[in-house]
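With one protein chain withheld, the remaining protein chains of the complex are depicted in position.
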Amino acid sequence: MFNKIEMIKIFDELFIKSKKYYNDFNEADGKIGDGDLGITIQNGLQEILNNKDNFTDDLGHNFMICSQAFVKKSGSSFGTLVAFCLMNISKSLKGKKFLTHSNVIEIFEICIITIKERGKTNYGDKTILDTLDLILNKISETKDNIKYNEIFKTATKEALENFKGKKILIGRARMFDEKTRDFDDPGMLALCKLVEGF
Amino acid sequence: MFNKIEMIKIFDELFIKSKKYYNDFNEADGKIGDGDLGITIQNGLQEILNNKDNFTDDLGHNFMICSQAFVKKSGSSFGTLVAFCLMNISKSLKGKKFLTHSNVIEIFEICIITIKERGKTNYGDKTILDTLDLILNKISETKDNIKYNEIFKTATKEALENFKGKKILIGRARMFDEKTRDFDDPGMLALCKLVEGF
Amino acid sequence: MYMKKIINEPSNFVKESIQGLVASHPDIYSFAKDNESVITRAVKANNKVGIVTGGGSGHLPVFTGYVGEGMLDACAIGSVFASPSVDQITSAIRNGDNGNGVLCIIGNYGGDVMNFEMACEIVAEEGIKTKKLIIADDIASASYQEKSKRRGIAGMIYIFKIAGSLAERGKSIDEVFELALLANENIRTLGVALSPCILPEAGKPTFEISEDEIEIGMGIHGEPGIKREKLRQADPLVDDLCERLLADIKLQSEEKVSIMINSLGSTPLEELYIISKRVNENLTKLKIKIIKSHVGRYATSMEMAGMSITVLKLTDDLEKNLLSNSKCPFWTN
Partner (left out) sequence: MYMKKIINEPSNFVKESIQGLVASHPDIYSFAKDNESVITRAVKANNKVGIVTGGGSGHLPVFTGYVGEGMLDACAIGSVFASPSVDQITSAIRNGDNGNGVLCIIGNYGGDVMNFEMACEIVAEEGIKTKKLIIADDIASASYQEKSKRRGIAGMIYIFKIAGSLAERGKSIDEVFELALLANENIRTLGVALSPCILPEAGKPTFEISEDEIEIGMGIHGEPGIKREKLRQADPLVDDLCERLLADIKLQSEEKVSIMINSLGSTPLEELYIISKRVNENLTKLKIKIIKSHVGRYATSMEMAGMSITVLKLTDDLEKNLLSNSKCPFWTN
């Protein structure tokens, strides 16, 4: 059951991963961007954990703290999109103490709507939107005995595979045009590595 | 006898030389300066000849016309120094219809004083001053049956020889420092070539 | 020729340059009390609409150089070529607010727009009214049909000036927004890049271009333009740029304009004036009246070589506010 305790555990885990892959994320972003993705992710997660003592049983409240952490620490697109997603999730989970299956689906739906709106992103642009979309599909079509962790792991990998050889169509990477075919989208790569070992 | 007719003949002759050596003068100046010495000399002489119909029997008057020609056409140190010299010569020859031997000596003395004063030049700086000084010496020590042309030719050559391997110490060329040892001073070279075949 | 920099630790590049800006002009600029990446006016205005902007570093005088009386109230400063964070932007808005609402003037870049949107939502909760104007003057970056997708480049300075002037005269946020919007509609910019610049932290050029090539329409961070071609003489190049600009802005004879010939950094004034001369000739031939020319470094990419031409079509109102007095080291009235 996903509650406050579980939430902190997950952020602890993500933070460990963000440190482990710090250089990899920066490097992946550096090849076709400004090389700050590792910084963005680690700083945001660090700030969330700095504030975990303020977490309450109200998950909505906690997600707002998470959103503010990314607002404070990130100057990057990824960080701002995450902050927007967390803010909108917070609003929808207000007062909730744990998540149902449909809450989980809703969270991903919110992320997708938010990123499309705020990032002016389309499916197929080769961004985190495409990864989240695949996760959502897989979660939605599974009916019972759902292993979220397994889905996260396979979907983030599969999304990366699906876009090999394709061009990135949005964000700073777009500048590199044809060259982006040879690289994974750094945001998609990061999602994949962050859930590794879940 | 140096009078108006002779004066025009000499400027005709110098102008022919300035065209012949136009590129050589520019090139010599270009190696250690701004490459405009050929332009300076040709334009100045051309302008003098454009005004030769205004020449009168008064040599002082004619030298003033020459000075104004260089004032009008030259933006270079060489041209300005020549203009200054011609102006001062003009003043001292006012009313004279021909030159005596002591007038010729005086002309070179005036040039030397003028260049030292206006150019803030010293003997040994490797400039036209050193050439003019040698000419003056040779003219002064010759007593009778003076062949000015011969003196001009040998002295301008000898001056060049004397300064081979020495540094130029003044003007734009000074910037090139040690490198100037390998080159003739362009002004000294020009004097030499201009009197060639006199 | 390697581009050498006179800097200390590359990681301190932005911080130190802004400290120098404030130290050099203490009568104009000041650090925000709550955020060291936000610059405000040295003397806070009162009873006027706040004008706020923000953006990446490496473009001085853009963005923060234009803080000053008759121009901006506050500016959020990002890293080199990167958007400021939401946090910095909220601070800039709070500091720029004088109780009459804040107009945010934003260059049209994904990160910047997103971050300003979020910041505006955050300050809205605190009761600060904001409006956002997204500058999209670079005609190379999208077609006329997709005008709103265009990038914001040198033309933004005209908006700073015009909105700043009207705000100073006590107009409401809606009035200021309307005139700024009109200015934005009336501005077109097109540039060429000749050489890259070096990012202090990366220590390597932002893009590659061969010795005899230029890129028409390249952006101020090295984003791709319309086409890459051989370097040619100034006049045919300017004629080409003018033709594209005029086709897009559709000027009639007798109309009034202001012109900005902007160096991206190392292209010197002498070349800008050779360009300006030709722009002048082209417009004069069409009987278009140039009311004022701005020639210099207004929006740069550090030491990048290249330039942009901006045309601002003037109404009487725009003209009046463009020519009004202001106080900022990078603008002469």
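Note that the chains are named A, B and C in the order they appear, and that numbering of residues resets to 1 at the start of each chain.
In this text, a residue touches a chain if its C-beta (ideal position, glycine included) is under 8 Å from a C-beta of that chain, and two chains touch if they have at least 3 such contacts.
The structure presented is a predicted model; accordingly, all values stated were derived computationally and were not measured.
S.K.: For the chain that was dropped from the view, give me its touching partners among the shown chains.
M.R.: B, C
S.K.: Using the touch definition up top, pick the residue from C:T53, C:T300 or C:N321 that touches the left-out chain.
M.R.: That would be C:T300, which touches the missing chain.
S.K.: Considering the whole complex, which of C:A124, C:A247 or C:L269 touches the chain not shown?
M.R.: The one listed residue touching the chain not shown is C:L269.
S.K.: In the whole complex, what residues of subunit C lie against the chain that is missing from view?
M.R.: 1-9, 13-14, 16-21, 23-25, 57-58, 60-61, 65, 192, 194-196, 205, 211-212, 214, 231, 233-235, 237, 259, 261, 265-278, 280-281, 293, 295-297, 300, 302-303, 305, 307, 328-332
S.K.: For subunit B, enumerate the residues touching the unshown chain of the complex.
M.R.: Within subunit B, the residues that touch the unshown chain are 34-36, 71-77, 79-81, 83-84, 87, 118-120, 170-172, 174-175, 177.
One rule holds in what follows: only the chains that are shown with their structure count from here on.
S.K.: Looking at which chains touch, is this a line, ring, star, complete or other?
M.R.: Topology of the interface graph: other, matching no listed pattern.
S.K.: For which pair of chains is the number of C-beta contacts greatest?
M.R.: A-C
S.K.: How many Å are there between the centre of subunit B and the centre of subunit C, using C-alpha atoms for each centre?
M.R.: Taking the mean C-alpha position of each chain, the two centres sit 57 Å apart.
S.K.: How far is the middle of subunit A from the middle of subunit C, if each middle is the mean of its Cα atoms, in Å?
M.R.: Between these chains, centre-to-centre, one finds 33 Å.
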